[in-house]
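Notes follow once the structure below has been shown.
Note that this is a trimmed complex: some chains were dropped, and none of the rest were shifted.
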Amino acid sequence: MNNDIRIGILTISDRASQGEYEDKGGPAIRDWLTLAIKGAWEAIARIISDDEVLIEATLRELSDREGCCLIITTGGTGPALRDVTPEATEKVCSKMLPGFGEQMRSVSLASVPTAILSRQTAGIRGQSLIINLPGKPAAIAECLHAVFPAVPYCIDLIGGPYLETHPDFCASFRPVGARRG
Amino acid sequence: MNNDIRIGILTISDRASQGEYEDKGGPAIRDWLTLAIKGAWEAIARIISDDEVLIEATLRELSDREGCCLIITTGGTGPALRDVTPEATEKVCSKMLPGFGEQMRSVSLASVPTAILSRQTAGIRGQSLIINLPGKPAAIAECLHAVFPAVPYCIDLIGGPYLETHPDFCASFRPVGARRG
């Protein structure tokens, strides 16, 4: 099996996509993943506006053409009119994983009561796991620490490459009897 | 900007709407809001039966015609045949906020194991935030304390008026850099 690990990092922000604002979410995700993942992996980064059709098209491209086993979005998860990332995610996924959103909100609630406004979710499209993160860089590490331990095993279950993490930084978990790399 | 604060309070109950039963949920919501909100606001109260089409029509009226920035329902969130408030809410909203239901159930679980039967949710219609509360008056204050700290900032994000709360009773939260009233 091809064990190339390609990860899509998708920044969704009207202002960042127009250069009015420096993208901080995308680099924060890349930095976190660099500390977490053992061995080689490739980042496929994109910055787009909060346009639902464009988000859907970009998620499809990162999954179907770029072959990303994991796609992490940042931005567009709030209640404002232009926040449509969760809707676009649900539209391109065949199944949803509500536990990701529950767990991220639960962890963020310890920091801010407005965590309940975050609508982020996760889902599966083909052999890609798509996870929405909030736009605020401060929340990115917090959310990744909360859900990433389950990500390598999830990617196993959908037929993707074998990911390993640095246990001191992020202790990923596979049940006894799960396949080895 | 118009800073009129109009809040819809919608009691959904077959028995209360037919006068067989005194509405306790609506007044409990109004009393709680009176203690929580600083400054003037206007309550637009309605009592209707558990009829899905009527609930949808009333939510639309409170949002589109009455201009309520916040609509709080009570009743119709359980598993019984006539409990259809969450379905009606989802039908009229353009986006859902699952964190509200998660947080309310999580808080109510500390009191009763049957909290998992509550299907209440929240969502956005235009410039209105719609929140479902259970029908039982005892659960109303508990649920409002659990989610109201996030409500003023949510209303900011959907372009509504600037709400302030009495911090001793309900400590609402806005991130650093959020607009001021």
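First chain written, first letter: the chains are A and B, and each begins at residue 1.
One rule holds for everything that comes next: a residue touches a chain if its C-beta (ideal position, glycine included) is under 8 Å from a C-beta of that chain, and two chains touch if they have at least 3 such contacts.
For clarity, every value in this text was computed on a predicted model and none was experimentally measured.
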Requested in this report: Given the 2 placed subunits, let me have the overall number of copies in this structure's complex.
Outcome: 3
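In this section, only the chains that are shown with their structure count from here on.
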Requested in this report: Could you please state the distance in Å, as a whole number, between where the Cα atoms of chain A are centred and where those of chain B are centred?
Outcome: 31
Report summary line: Listed in rising order, chain B residues that touch chain A in their complex are 95-100, 102-103, 106, 124, 129, 147, 149-150, 153-154, 157-159, 171-175
**Report entry** Residues of chain A that touch chain B when the two form their complex
**Finding:** 78-81, 83-84, 86-87, 98, 101-102, 105-106, 109, 112-119, 136
